[in-house]
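My questions all concern the structure below.
The complex appears here without one of its protein chains, the remainder shown in place.
Entry: chain A
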Amino acid sequence: MGGELRYEIGHNAYIKLVLHALKHKTSAVNGVLLGRLSGSDATPVVELAESVPLFHSHHIGLLPPLEIALIQIEEYYSDQGLNIVGYFHANERCDDIELGKVAKHIGDHIHQCFPQAALLLLDNKKLEALPKGKDRGPVVQLYTRYILELEASWIRWK
């Protein structure tokens, strides 16, 4: 059993996913996060180093595009020593902060290969508030199934 798990997201990875969400304002979007587990046993860190935006609108929830995408992404990034370690999702409606079925499903799939998988859900209200306020915090909500041990379902982080 490790100590407290930390998640670090790289600048580029974060920006790419937010930009993807902004590009398709009227639909849901998703993407995968790539990275690795590093740090020591006592202080493990999940590095979310890179991201690949995937789909928008009705392609989310369909298996064929997802399967092809995941095969190609795994292949491409394994050369850089990165694996699929997380998933990003933004809901269609701006006040919807619920982790939907499709997001959980895809997250579960990633979690099976990587137990400390991170699931990031875009918080649209925070995104809207960014240009106006002074809060420069992240506009995503992190979910994980690994707090001290494997949980049965996705738990909100902090």
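Methods note: contacts are C-beta pairs under 8 Å (C-beta built on N, C-alpha and C of every residue); 3 or more make two chains touch, one makes a residue touch a chain; residues count from 1.
Criterion: contacts and distances are computed from a predicted model.
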Identity of the absent chain, which is to be given by its UniProt protein name, from "ER membrane protein complex subunit 2", "Glucosidase alpha, neutral C", "Probable glutathione S-transferase" or "Translation initiation factor eIF2B subunit delta": "ER membrane protein complex subunit 2"
From A:68, A:113, A:130 or A:155, residue that would touch the chain that is not displayed: A:68
Option from A:9, A:28 or A:90 whose C-beta touches the chain left out: A:28
Identified contact with the non-displayed chain, of A:6, A:105 or A:156: A:105
Residue numbers in chain A that touch the chain omitted from display: 26, 28, 57-58, 60-65, 67-68, 71-72, 75-76, 92-93, 95-96, 100-102, 105
